[in-house]
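With one protein chain withheld, the remaining protein chains of the complex are depicted in position.
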Amino acid sequence: MATQDIEPGASQRLDKETREKLVTVIRHAVLLTWSFVVLFPLYWLVSMSLKPPGQANSLPPDWIFLPTVYNYIQLVQQSDFLAAFANSLFMVGASVILVLLIGVPAAYVLSRYDIPMERDVLVWILSSRMLPPIAVVLPFFIIFQELNLFDTRIGMILMYVSINLSLVVWVMKAFFDGIPETLEEAARVDGATQFQGFRKVVLPAAKPGIFSVAIISFIFAWIELLFGLVLTSFKAVPVTLFVYSFIGSRSIEWSMLAAASTAMIVPIVVFLIAVNKYLAAGLSFGVVIKE
Amino acid sequence: MSTPTKTETTNDTALGSLRDVWNDYLPYWFVAPMVLVMVMITFFPGAYDLYLSLIAEPTLNVFQAEFVGLRNFRTAFTRGGAFHSFVITITVVVSALFLETLLGFVLAAFVAGVDSSRAKSFYRVLFILPMAVAPVSLATIGRIMLNTEIGVIPYVINTLTPFAAPNFLSDIPLLTVILLDTWNWTPFMFIIFYAGLSSVPDTLVEASRVDGAPLWRRYVHVIIPYMKPVVFVATLIRLIDLFRTFGVVYGLTNGGPGTATQLVSINIYEQMFINNQMGVAAAIAVVYLVFVIAIANIVIAKVGFEGVWD
Amino acid sequence: TRGGDGSSGGGSTGDGSGNGSTGGSSDDLAIPLSKYDADIDWKQFDGDQINIGAVQHPWVDAIKPAIPVFEELTGIDVQWNILPEQQFRTKRQTDVSTGAGQFDVFFMDQVVNQFRDEGWLQPLDPYFDDGSLYDEGWYKPDDLFEASRWQAHGGGYSDNWTGLPITVEVQTQFYRKDLYDKHGLEVAETWAQHRENAKVIHENESDIVGTAGRGQKGYGMNIYILNTLLRQKGTKLWTEFPTDSGLDTQGVIEAADWYSKLLQDYGPEGASTQTWSDVQATMAEGNTGHIVADANMFWGGLTNDESNVADTVRIAKVPKPEGGELNPNAFNWQISTSKNASNSEQAFLFMLWATSQPTDLWMHTESSGVFSVRQSVWENEDYRSKVGEDYAQISLESLQVAAPDPFDRKYPEWGQRYSEELQRTIAGQKSAEEAMTQAAKVAEDIYSG
Amino acid sequence: MAKITIDDVTKRFGEDDEAIVAVDDVSLDIADGEFVVFVGPSGSGKSTLMRIVAGLETQSEGDIEIGDAIVNQLGPRARDIAMVFQNYALYPNMTVEENMSFGLKMSTDMSDSDIEETVTSAAEMMDIGELLDNKPGELSGGQQQRVALGRAIVRDPNVFLMDEPLSNLDAKLRAEMRTEINRLQNDLGVTTLYVTHDQTEAMTMGDRLVVLNYGELQQVGTPLECFYRPENQFVAGFLGSPSMNFFEGSLDGGTLRTDGFDYDLTERMQSSANGRNDLVLGIRPEDLTLHDDPTGGHEFEAVVDVVEPMGSISYVYLQPRQQDHEQTFIAETDGQRPISEGSEVYVEIPDSDVHLFDAQSGETVHQRKLDERAEVALEERMQTVSSSD
Partner (left out) sequence: MAKITIDDVTKRFGEDDEAIVAVDDVSLDIADGEFVVFVGPSGSGKSTLMRIVAGLETQSEGDIEIGDAIVNQLGPRARDIAMVFQNYALYPNMTVEENMSFGLKMSTDMSDSDIEETVTSAAEMMDIGELLDNKPGELSGGQQQRVALGRAIVRDPNVFLMDEPLSNLDAKLRAEMRTEINRLQNDLGVTTLYVTHDQTEAMTMGDRLVVLNYGELQQVGTPLECFYRPENQFVAGFLGSPSMNFFEGSLDGGTLRTDGFDYDLTERMQSSANGRNDLVLGIRPEDLTLHDDPTGGHEFEAVVDVVEPMGSISYVYLQPRQQDHEQTFIAETDGQRPISEGSEVYVEIPDSDVHLFDAQSGETVHQRKLDERAEVALEERMQTVSSSD
């Protein structure tokens, strides 16, 4: 009797099993397809940078070619690319640290406390990123002139902070909302001050969120162009503007452009690999949804 | 029994009281820098744009300014093409947001479900990369890759598929812009969703598996609701960011052909830096700001605070 | 030299001293100081510094090696801020509109009358009148091409010098000699032949289109070509300034229609979005039979070793209409100074020095210049042998009859709309008539409203 | 170390109209060093009251005093307490060792090596010494609970708050831990509030028992007092496992007529009843005696419904022979006594063990009798407690 009870159910379930196998197949299909979609342009970019000048755009494409680092050597030798690169790394890195220092605690407060008119405050914060940079670059220029921040690293760091602050506050608020308050309660009972509870218990639990916004902030600042263009002229010039230097008024140096673009991706890859494991280490060692 | 000792109240050395000031007003300290920065980056630019939009010619001296009422606003919506660019922007925003959210979530969920942790790491890094390509590189190299005559993408489509490659930039410019943005910014959604997924406690997922929920229902009923704040915030931020897309589109199509991809941001740019109509540009910006704030408020009211933050 | 080195976007940080005014004997200088023996008090601003906002442009590359000469000559330190056009515009506009005055010298183009109108430009005439700053006998202003001088006066809209011209680009034809020979084609004298040649190549070559041309909107894009066409059709912009733009005249409509058809029929797919760089790349890749483009700027790119057609590309004057006159479009870059700049006089000295005959000649014979605004340079034998007789002669003849666009003060605004309309026509979204009527209306509205 | 005063504390959750009153006007003095055990049904407000004492929840009304100061405004840190949470609340990102040493790092100046030593020895005591490097997610439920307990006891706080700290442990371990906690509390003399559902813990650990129901205080007293001298039916039924059997009935002369049997009240009982008509008779399962044959005492016939053998003892579920509603009651018998389901037995209700309650108010009308010596012991214990107040 028992066997009869289970038989039809089981066979039906086996169907579901195959369906779940199908999910696995679809999963891999989607991931591989998207990998291709992502990789192809990147491959093209990198391969352009490794081709000798003149071969960059030939059709049919030279799928196979002898890679050369000529363009990179040019890039490093012929210009101040390295200096600008280092300068950008410094400014962007510092801005990410600063924006986290400012934004994460604020997000925590927004998440844990009853803020009067919370919704309006949040929208206000968000409103800082609602206008196209184009529309606000002039006032910023004026402020920077007045405060003697023009063409200074400090100024650019602050600028990058202002670009990313709303993002950090919003995203981190959402993450803090998901962290059970009992953890802090336990910490506070353990004699931790509110601050210690925040730093030692809540922050570690919010790691994936923090590292995610750190990466995103880094990228946003790293590829920022307009403010860098308008608010600097000599001393604090970010590397983004360099990429432009290969777009001449009557010709584009494709290989160099590609080399510079590729070089600009490198720090992000390095950063990503460095924090990769934190992106996934959640509250509970991550959900793994199998089947 | 000894009397209770409370370090907090009995310790009145300078350091102690400093600590008290720090701890007692902690929330204030926590938000103060943020508020400071926010005041600086919201009020002045907003006021400046508003001022510019109301005067005839840009001048920094308020007393010299010739106020012209709403003339700039009228110009913006007559020959300024503001309305058209609003429509274009909304089209791009809605479709790109849809694609990016969907794709971002599917990818995040799929990657989270991959067994091998090395493969997982690989996908995680790879899928974030498109975001790291500077807009100028993307636009310039995108243009050449999409070029009908010498671009590799039409070449590949023409040689490897039975279809003829469309003219990305002239026949389907809007779609091209949307797809390129999707390529570029799906990583944003991916990374936040991925982090959000890893904050869902294992036991919940286990409970739902035992409850017999099939995969997708587990997502719909248990996982997504749990990470709803994260999903909501990521989507809202992307929405806001999409509203100010500029660099890539400008580099790719310059807003054309004609004004087919004339986003509001491009329109503002052209009014300000090409046409030198700074008042008109500011007028568009002001209307746009109000518009986006309204959208954000609606979205937050309709989706956000019901269920996410109640 | 100070500041960037031609490849820096924002004008990268120079080392601050370099081979500046203090160091180096005149033996090391590119041009002997004796060439600047004029009745000008070169040293009056010794120790000052000027900041130049420049577009990423070969002129910058060409003049840079000579900058120590200026620094030695005047004791003025030169800082560069070099950017691609679009970025440069943003920065220039920010600088002048907020009154920051960071640029003492900056590149100036079609917005000249607009800037003048806003009062942002410093007219140069007071300096020309100042004996310590100017020596007419030495400078030889008449050596400048007429068209260049005209454009430096706001394209005829200004009585004053708005700046000094530094480069001129004039339209010519480039064609593939091998293809022309293969199909027995003659170089087109008229636009009709031009179209016919395109047709032959387009129809007989498999992977090669007949012609390529700018379709993208914006100044320096599609309308830069169309303006030539319409002038040669006998019409011009602004039949009656500022009430009748003339854009909806039959001539303009025909020209627009003709140009659109040419690109649609024998141009590459998606011609409406092509910029000059696409056109150049298409030509350099060997994918088109001929193009119409600026001689100076394209020649180098088409004949260097990155080009697939270096050996087979040839240059010719632009076609003209049946029985019409040759008057190719041309474009001048000039350098100007603003009222807010703190060193306008120093800037004037720089402009004078940079556009003077000795410097210009040196740039073109010894350095990489190919765009002189001075007739004498084009006639210089050293220069002619360096760049090729063909190229030099065709450029010179074109330049002598060149007719640059007149940039009225709202040109950028209506020009943008006009180019958008033209782009629509090229893309086949609108008829030429509709588009141009619309363009005309917008242009006239802009002045009336 | 400190005394605690809970003064008219009320806690409401939610909006005014549909507020849940989790704690209802509770007042309680807890002496310095006293060990107080909170019991009550699920949802009766035990955890809430603890959280209020801890400063994690703010009372809607009333004051909390620790030591001599009103601490309403102070946060948990300032109150210097150690707490074991009902749901453990371990820090997921920290190892067991880090979890346990966190409190010490936060609240003391102990050197790292001292901390390590303290933690290691506490972990040994809890038998989780080998798990020090594991993360909470890798532990079994009981191990997690021991970590939570260990985290609290390594501290040297004013007050211990323990919310069912042993609920996930097996009987043996629980007995060990119970002794351990008792010893510790004695040694340190730390005022302790303890929530438990376990009868053994409730009876043996505390100096006093606090019985809560629906947020209201039911009785405060020594465990034996609450057990033998319940102030109302709720307390009588709540303490003891299995629960006291209750038979509702009405007085007819000197006889209580219940649905199932009649019971003749003793004189003392009658005077206690004092005119009340509706009474509830209460008797604990272990006080009922089962006879195979009638003995002629206070007894009635019942049918064995179910027998639950527990080993040494068995629980016998019985139904009175004559009964209108189907109701069972429980008796405890020796585990080896053979008794089969469906058989009939005679149930004796010893007069001395009977409680009587007012059927309306639930108030105790008559308490059982105790042996004289037990009575004395009870009195003594009661005095011990009040003297330490």
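A, B, C and D are the chain letters, set down in written order, and residue numbers restart from 1 in every chain.
Here is the rule we go by: a contact is a pair of C-beta atoms (placed from the backbone, for glycine too) under 8 Å apart; a residue touches a chain by one contact, two chains touch by 3 or more.
Every value quoted in this text rests on a predicted model; they were computed, and no experiment measured them.
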Option from D:109, D:267, D:293 or D:371 whose C-beta touches the chain left out: D:371
Full-complex contact with the absent chain, from D:199, D:272, D:327 or D:367: D:199
Sole residue of D:3, D:284 or D:355 that reaches the chain not shown, by the stated touch rule: D:284
Positions on chain B where the hidden chain makes contact: 201, 203-204, 206-214, 217, 221-222, 225-226, 228
Touching residues on chain D - with respect to the absent chain: 13, 39-44, 46-48, 86-87, 138-143, 145-146, 163-164, 167-175, 197-200, 203-204, 223-224, 227-228, 237-243, 284, 286-287, 308-313, 315, 335-338, 370-371, 373-374, 376-377
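Basically, only the chains that are shown with their structure count from here on.
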Shortest contact path, chain C to chain D, counted in steps: 2
Between A-D and A-B, the pair with more C-beta contacts: A-B
Distance between the centres, which are taken as Cα means, of chain D and chain B, whole angstrom: 56
Per-residue multi-chain contacts in chain C, two or more chains: 90, 97-98, 281, 285, 287
Touching two or more other chains - residue numbers and ranges from chain B: 60, 144, 150, 202, 272-273, 278
